[in-house]
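Note that one protein chain of the assembly has been removed; the remaining protein chains are unaltered in position.
Going by the order they are written in, the chains are A, B, C, D and E; count residues from 1 in each one.
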Amino acid sequence: MSDSNNDIKMVEAPDGISGAGFFATSFEKVIGLARKHSLWPLPFATSCCGIEYMATMGSNYDISRFGSERPSFSPRQADILMVMGTIAKKMGPVVKQVYEQMAEPRWVIAVGACASSGGIFDTYSVLQGIDRVVPVDVYVPGCPPRPEQILDGLMRVQDLAANESLRRRNSPEYQALLASYNIK
Amino acid sequence: MELTNENVLGKIIEKFGEENVWDALNPDGIMTITTNRETILPLIQYLYDDEELQIRFLTTMCGIHYPDQKDKELCTMYQLHSFRHNYRIRIKVYFPIADPVMPTLTNLYATANWMEREAYDFYGIIFTGHPNLVRILNIEDMEYHPMLKQYPLEDQTREDKINTFFGR
Amino acid sequence: MEPLTNRSKKLEKKEMTFAERAYLPAIAQGLGITLKHFFKKKATIQYPEQTRQRSDVWRGLHVLKRDEEGRERCTACGLCAVACPAEAITMVAGERKAGEEHLYREEKYAVTYEVNMLRCIFCGLCEEACPKAAIFLQDDKIAPARYERDEFIYGKDRLVEPLKTTETK
Amino acid sequence: MESLFFFLASLTLLCALMVVISKNPVHSVIFLIITFFTISGHYILLNAQFLAAVNIIVYAGAIMVLFLFVIMFLNQGKDSSAEVKTSTLSKIAGAVAGGLLFVVMIAALKDATVATYDPESFNSQIGMVENLGMVLFRDYLLPFELASVLFLTAMVGAVMLGKKETGETHF
Amino acid sequence: MESVDLIYKAIYILVIFGITLLIATYSTYFERKIAAFIQDRVGPNRAGPLGLLQPLADAGKLFFKEDFIPAKSNKALFIIGPGIAMLVATMSSAVIPFGDSLIIGGHEIFLQAIEVNIGVLYVFGVVSLGVYGLMIGGWASNNKFSLLGAIRAASQNISYELAMGLSLIAILMMTGTLSLREIAEQQQGFNWNIWYQPLGFIIFLVCAFAETNRTPFDLPESEAELIGGYHTEYGSMKLGMYLFAEYINIFVASAVMATLYFGAYNFPFMENLRSAISDPVLANNVVTLVGVGVMFAKIFLFIFFFMWVRWTLPRFRYDQLMKLGWQILIPLAILNIMLTGGGILLKEYLF
């Protein structure tokens, strides 16, 4: 759904009353399901957590079971930005740029203590959590998290994706969220 | 020749004189000598060239900050290694923070390039003759040299910690 | 350079034989290996339906232990907070009042005890520092992923071990 | 059939014109490719399927790829949107040259007659590979072989030119 | 041509088109499954039973992903690129004989969308156009990685087309025809061309890998070097079309290889089967249908081989790839032509 119908203000019909509404909701559900099972990650691995992501990709955990084994190093093709590892202040703008380059719908997982909050690196050079530069949907604690936890995080995003309304990305709340991060 | 601290020190003093090399210590089995800015380059060059010593590997190099030592606030430490004799030596140079200038080693050791940039980045030590003395790890327009003791470690924007509690 | 030690072992490099130059044997061998794996038993553990065995000393989610009588062990000495390299633990100590002996084992107890799970690096130093065997990193639980930052401040409500049912009656 | 021919012919002319007109060299190449396609269409209309296929394989499939390749290579560092400045004089010169060419073509074609085909002697298989082969290797064997020698020479020349660069070649 | 035939043909074309798309879609699934199995994993298994809905989920997601056109790109060409790739890929399956003729109600229907007597050339020509999709897309993205990918794609395809064409010539010399149907018919029973042209087949196989940009020749999109190569800037369904085109190309390449070298729809003892059934119409239809099955089995085997190789081998470097193409494969192909020519002459001389 591109931004073609951005300007048109639509009044949402109550779901399930009219046929179209019913159609729209079930359609939304189908697309949600599709998205849920096809979340292509952009592994933004900077340090230790990246190594655990390798383990998640590996045979023992196998992220492909969730349909997410195609790592898209190009942000255009990715659905989730998995920020794994310390993000130094020098790196902050890069994260933001990558996020900006991603196409909607996009989700962000902050994997590990460093990406979520800076972890033990409460220092002058480390960004204290990537939620200072991009909006984060799911936080995964751990330093580094076990692959199980990374998969947990992925499943949380799956839940988000499955239940997300198709219009959410055009909603004023979402625009406001992006604006608060200075993302056009 | 088996290298021992004594005969290496003897050779060095013979070459450079007592006035340029002093404070020979042995804190951990590695001889530590102190020298001055003028002697450091010739000294390292001599250690490299001398056929007996063959100290030809720069193991590491770093800056140290002593805020309380008047006119000797900054120090650079060079640690060299002779693979042939498996002999290590540590050389220190102290100088005032008001005049943080050191000669560069890059002409002798290629590896000194980044080490010196790191020392510059952390302590603001200026290595004259360095081909590209810019910050290496931090952002280029950072306004201070973070490893100097007076600057805080913590990120000043962090909000979720109560500093007073067990504050370090 | 002549060898520095007598232990060096020069890796000899064989020239490629004609067969090797023709690519095919190595390719066939590689294909053989991969095909062998095609029919091998799969190594995957299908999390979340199956979970992998963790060792008994695994450093997972924290828990504040109670003693045999169901009293909290923590005495709010603060060692864990000091030992924490990530500065993730915050606690406020309080005096035990009369009549609370069945709740707290020591005379001092932690009024609030918070672990910031996003900061925590699960290094286990707090567990090691605790002189009262109060805080433990469990091996059977791991910190789950969540949506909001606030949900990661684990207060006492989530840290303290629930009372065993046999003791509540 | 006739309408198809006119459609193809006009498309050919239009695309050929666009090749000359477009500012972006990549667009030119793409229009040229379309031109080749329409010409292949003409071949098919003439029942020369082999020629059509070869035209596509050789020209559209190989030569134009090379063209595009070279243009992309040359273009990469630079801003492609930069306008090419042409002086008035060169415009006039171009118009004159083009006009002359046009005149020559009219002069050449004005007496040409459109050949009609004779259903009696028409052979629908004339454009097929077998017939083409027969013609090439029987009637025109010498020219064919000479042409191949020419190609060989050209190839050797190209290799020599490529080798001239000192050091290893790459891209 | 009668109208009934036309209708049958139309239905057939639709069916083939559908099958092509279906196979391409499920190729993605099988690729993931095969990769997983080779790597001791289980692969996608959460979207539907055994993960069978995985390709649909991917398609659904790609369709509803934001359609992104980079600001600095050449908009028109950026859109045309994947279109060409897809169009060309689907076009090429038109001349493949998937089976012999079926006789339905007295009409004999050949299981081939269009019969042209230059079928081989048609396939060859169409395949040679496939590179435009990649080139135009890569160029229009205005991204250096894409451009490098496009350039690599172009030079690789041109180089390997030559060797491919030369290896084809040997088989054309043998069969004496350009029609795929005739080539297929000549390989009656177990009389497959592979027994006469093993070298040619290997050359053709290598070139097919190169033409479809599969490992070890996946330089145009090599992930480790060029991120995604020509499709770095593509997202949503336009990316989907590129991926799709790649899988269709694999399908077509497999089909062509099966037709040229592995006897197409022919299978051993087909005459025995034909004579075992008394009713000639029924016999013909049964043999044809079995033949179709055999053809698809061969195609699937080749597709599996493509994937198997992809998950086994490292890729070439650019100059090595060129070297392999120009200095090894082309001379080999020429040698093969000479050998074939010699063989044909010898055969004529002896018999």
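The definition used in the following text is that contacts are C-beta pairs under 8 Å (C-beta built on N, C-alpha and C of every residue); 3 or more make two chains touch, one makes a residue touch a chain.
Assume contacts and distances are computed from a predicted model.
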Chain excluded from display, named as in UniProt, from "ABC transporter ATP-binding protein", "NADH-quinone oxidoreductase subunit D", "Simple sugar transport system permease protein" or "Phosphoribosylformylglycinamidine synthase subunit PurS": "NADH-quinone oxidoreductase subunit D"
Residue touching the undisplayed chain, where the options are E:Ile23, E:Cys207 or E:Ile227: E:Ile227
Full-complex contact with the absent chain, from A:Thr25, A:Ser47 or A:Ser165: A:Ser47
Those residues of subunit C which, in the complete complex, touch the missing chain: 1, 3-5, 7-11, 13, 16, 20-23, 26-27, 29-30, 33-34, 37, 43, 54-55, 57-59, 79, 82-83, 85, 121-125, 128-129, 131-133, 137, 139
Touching residues (missing chain, whole complex) on subunit A: 44-48, 50-52, 54-55, 57-60, 71, 73, 85-94, 96, 98, 120-121, 123-126, 132-133, 143-144, 146, 182
Hidden partner interface residues of subunit B, rising order: 27-28, 30, 32, 56-60, 62, 64-65, 77, 79, 83, 86, 88, 90, 109-111, 113-115, 118, 122, 135-141, 143-144, 146-147, 149, 151-153, 155-157, 168
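Note that only the chains that are shown with their structure count from here on.
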Chain-contact steps, minimal, separating subunit E from subunit A: 1
Most remote chain, CA-based centroid, reference being subunit C: D
Farthest chain relative to subunit A (centres taken as mean CA coordinates): D
Euclidean distance of C-alpha centroids - subunit D vs subunit E, Å: 28
Computed distance of Cα centres, subunit E from subunit B, in Å: 64
Centroid distance [mean C-alpha coordinates] between subunit C and subunit B, Å: 39
Residues of subunit B whose C-beta touches two or more other chains: 160-161
Touching two or more other chains - residues of subunit A: 59, 62, 65, 117-118, 122
Touching residues (chain side subunit E, partner subunit D) in the complex: 74, 77, 116-118, 121-122, 124-125, 128-129, 131-132, 135-136, 139, 144, 147, 150-151, 154-155, 157-158, 161, 165, 178, 318-319
List of subunit A residues in touch with subunit E within their complex: 1-3, 30-31, 33-39, 59, 62, 64-67, 69, 71-74, 76-77, 79, 103-105, 166, 169
Touch list for subunit A against partner subunit B, complex: 89-90, 117-118, 122-126, 128, 132
